[in-house]
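A single protein chain has been omitted from the complex, and every remaining protein chain is retained in its original position.
Per-chain residue numbering starts at 1, and chain names A, B and C are given in the order in which the chains are listed.
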Amino acid sequence: MAMTGVLRPGHAQLRVLDMDESVKFYTDVMGLVETGRDASGRVYFKTRAERDHNSIVLRRADRAGLDFFAYKVLNKATLEELDGKLKAYGVVTERIPAGEMLETGERVRFQIPTGHTIELYAEKTDVGNGMTYNDPEVDVVDGKGIRPIRMDHALLYGGDIDGSRKLFEEVLGFNLVERVKLEDGATDLAVWLTCSAKAHDLAMVRHSEDNKLHHVAFQLASWEQVLRAADIMSINRVSIDIGPTRHGITQGTTIYFFDPSGNRLETFCGGYDHYPDNHPITWSWEHVGRGIFYHDRKLNPAFLSVLT
Amino acid sequence: MAMTGVLRPGHAQLRVLDMDESVKFYTDVMGLVETGRDASGRVYFKTRAERDHNSIVLRRADRAGLDFFAYKVLNKATLEELDGKLKAYGVVTERIPAGEMLETGERVRFQIPTGHTIELYAEKTDVGNGMTYNDPEVDVVDGKGIRPIRMDHALLYGGDIDGSRKLFEEVLGFNLVERVKLEDGATDLAVWLTCSAKAHDLAMVRHSEDNKLHHVAFQLASWEQVLRAADIMSINRVSIDIGPTRHGITQGTTIYFFDPSGNRLETFCGGYDHYPDNHPITWSWEHVGRGIFYHDRKLNPAFLSVLT
Amino acid sequence: MAMTGVLRPGHAQLRVLDMDESVKFYTDVMGLVETGRDASGRVYFKTRAERDHNSIVLRRADRAGLDFFAYKVLNKATLEELDGKLKAYGVVTERIPAGEMLETGERVRFQIPTGHTIELYAEKTDVGNGMTYNDPEVDVVDGKGIRPIRMDHALLYGGDIDGSRKLFEEVLGFNLVERVKLEDGATDLAVWLTCSAKAHDLAMVRHSEDNKLHHVAFQLASWEQVLRAADIMSINRVSIDIGPTRHGITQGTTIYFFDPSGNRLETFCGGYDHYPDNHPITWSWEHVGRGIFYHDRKLNPAFLSVLT
Partner (left out) sequence: MAMTGVLRPGHAQLRVLDMDESVKFYTDVMGLVETGRDASGRVYFKTRAERDHNSIVLRRADRAGLDFFAYKVLNKATLEELDGKLKAYGVVTERIPAGEMLETGERVRFQIPTGHTIELYAEKTDVGNGMTYNDPEVDVVDGKGIRPIRMDHALLYGGDIDGSRKLFEEVLGFNLVERVKLEDGATDLAVWLTCSAKAHDLAMVRHSEDNKLHHVAFQLASWEQVLRAADIMSINRVSIDIGPTRHGITQGTTIYFFDPSGNRLETFCGGYDHYPDNHPITWSWEHVGRGIFYHDRKLNPAFLSVLT
């Protein structure tokens, strides 16, 4: 089959400092839909257009950041197969039983060399997007908040991005789309990987500390929706890191901003299609600024330093 | 791997009645780039953003229409594997040697039950899109014509769309995205299939005559580019079938129009992502008008009858 | 002063057949804000962005159509001056006392040669647009309905459009922006007039019957908002006449559609600026189709015949 194995980013569990404030932010500003709360106090959200029960899960903690990032795989057989491949590759995997997260099947959890916890799962209840499977309507923006289309990707910071990249490429079938080289012209500063034909389903930046989150991204439908998102952020006094602007890498348009706990989020739009027969694009250190922020043509100070 | 097998629509060979007029149309109005002419008089085009040597090939003939529609597969091993699967499925395949089309490797050619000729191939020379693989720029519209991003999909008309759909699903790994039922509520009038996460890489409509083309589609970047395309069509007095409008099916925005030989083309934008775990959407006969043309909510007379 | 005299379209009083159904339509589909009801049962609306108390007034009647269309003038002195100029020109004017319409000052009412009732007024209460006059926010679309920016213009049908045009030009200071000639090359089929730098604040088409309404138009902010409007119309099964498309005349983008009583409305976007030193543009009968509907390049049958 053409699309098999790992399908797409599925859920991200984020740590937040104040749950009430965070729920208000993800509901009223982000325009996500709250879909449930579990016994441990976690709050579940999906975008309006997503059919699966959840894509963002908030957990109250004393430190912001990412607990884990998960990919949905084609089916249970694929889950077993990938678990086997991970083990054969030398990765220790753990099974999280179905139901530990609301409306979510069994998960295979493992750590990647950059120290992040990644999960794979095959099942999450289709709770619908308000549009029927029969004779549906087109959905329009008619409610509060930014209302992204989907949780789109994450950018992770850690030490051994070569090891993490190799794992995603060799075991999970991801493809390298773009990379940025350090001044030595050899070492990767950053890599962009896809498991589909999107410009990225995961990105990683080399960093002195492991298991750090740069941002979780949400997809918007158009550049005009990016402007609307920025306006909504300002109306709500959300802290904007940068944007609206364009990335040279992926060529998508973007805003980086922060949730009330300091987790960086992105509203992302566009980006070219990438297929496995395309060569990856390589950026030299000299052009990294233009690669990251195409209009400013330089990194802003926060890009390499503000993480959770 | 996540993206394997059949990757994407690769090339369409169209019959045109007058080559000079057609070259002028595909160059000046469509904004395609002519990449070569072969000994048999065929003229090759790609969009500016496509890297492979060609996606549209024009052949002079006395009757307009589609000679064949081709998909690029991951690599030569995949080509062999799919040829084997086709034969095992009972399909007669033919090998077209590398070089028969300019800058294109060996092709596996076969007929599907609706009478169309489909090809698979693994190799086509990367001639570049004007952007480098190192430190590239963003491309902007600064030239003549519509300048689509890519050749995107085809809609074929023929009798046994059940047989053709089965072949694409079972042998080539395509997934069903949407379908329209006839008044009996059982028979498919039309089906939309994907080999990626796009809303469609192929569509088929049930029709009394085999091997007919409804349209070949080109992708545009935004609804504003759809408007620009319609303006360019009017400036050039291109015959517009319908649009700018929106499809209910795929939710993409669209214009249908005709090349000088009467081949229907489409400029298409948007459409949601589809993954293999999504259920297909089904349209009843009662709502087919809204499904095809979301704003007019009825089929225009040409949709079911004007074909090449 | 640079902008004096007649400032802009102010209010249109429309006849509707069923008030409840109409209020629901203008509120939920058009996204207008109901601002009041008077003793005679009329219901008042404004767009969210308009500051003045009302721009659309609905009156229940047994026949749809336009009771009157009004322009706001600079101030009371201007109202007196224009009343004097109208009388001097031979026009019979009537004074409607302040308060006859909610939150609206005294109006000068008169009939133009095409049989329509036009009003001028200088005062309407500023009830605000939700944004303050101090340190305001940017408004974003976050509610139900199309939510146009403003009531923008009207297109009137009647016999003596030469007489009406002359009155608007010579007494009220309007400028001719575009005109369409009949087959004789001499007689105007239609004229577009402005009292500002907009492409039109009024348009008129020659017609066998006097005092008919073709449409009242509302301004939208972008072509993407035009698409959203069309989607909202389809979701609500509003009867669409034509669009989304572009006018050659004014170059604006447009949808024509009908309220539940059959009054044609328009959502209009763009259109070039016109200043009094610009020559008017003239369309010949041969090109009128492209002038009205730039993409279809022909009049649809309803354009010249369906009126209220």
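Quick notes
Operating definition for what follows: contacts are C-beta pairs under 8 Å (C-beta built on N, C-alpha and C of every residue); 3 or more make two chains touch, one makes a residue touch a chain.
Worth saying up front: this structure is predicted, and the values here are computed from it rather than measured.
When the omitted chain is restored, the residue from A:17, A:61, A:182 or A:227 that touches it is A:227.
Residue-wise, the contact with the chain that is not shown comes from C:51, picked out of C:51, C:87 or C:109. Mapped onto chain A, contacts with the missing chain fall at residues 223-224, 227, 230-231, 233-234, 237, 240, 243-246, 253, 290, 294-297. In the full complex, chain C contacts the hidden chain through residues 1-8, 49, 51, 72, 74-75, 126, 133-138, 149-150, 172-175, 194-198, 221-223, 246, 248, 251, 270, 272-273, 275-284, 286-287, 290-291, 294.
What chain B contributes to its contact with the hidden chain is residues 137-138, 140-145, 222, 224, 228, 231-232, 234-235.
In the analysis below, only the chains that are shown with their structure count from here on.
Chain A and chain C touch with mostly matching residues; of the residue numbers seen at this interface, over half occur in both copies.
Centroids of chain B and chain C (each the mean of its C-alpha atoms) stand 43 Å apart. Chain A and chain B, compared by their mean Cα positions, are separated by 31 Å.
Touching of two or more other chains is recorded for residues 224, 231, 234 of chain C.
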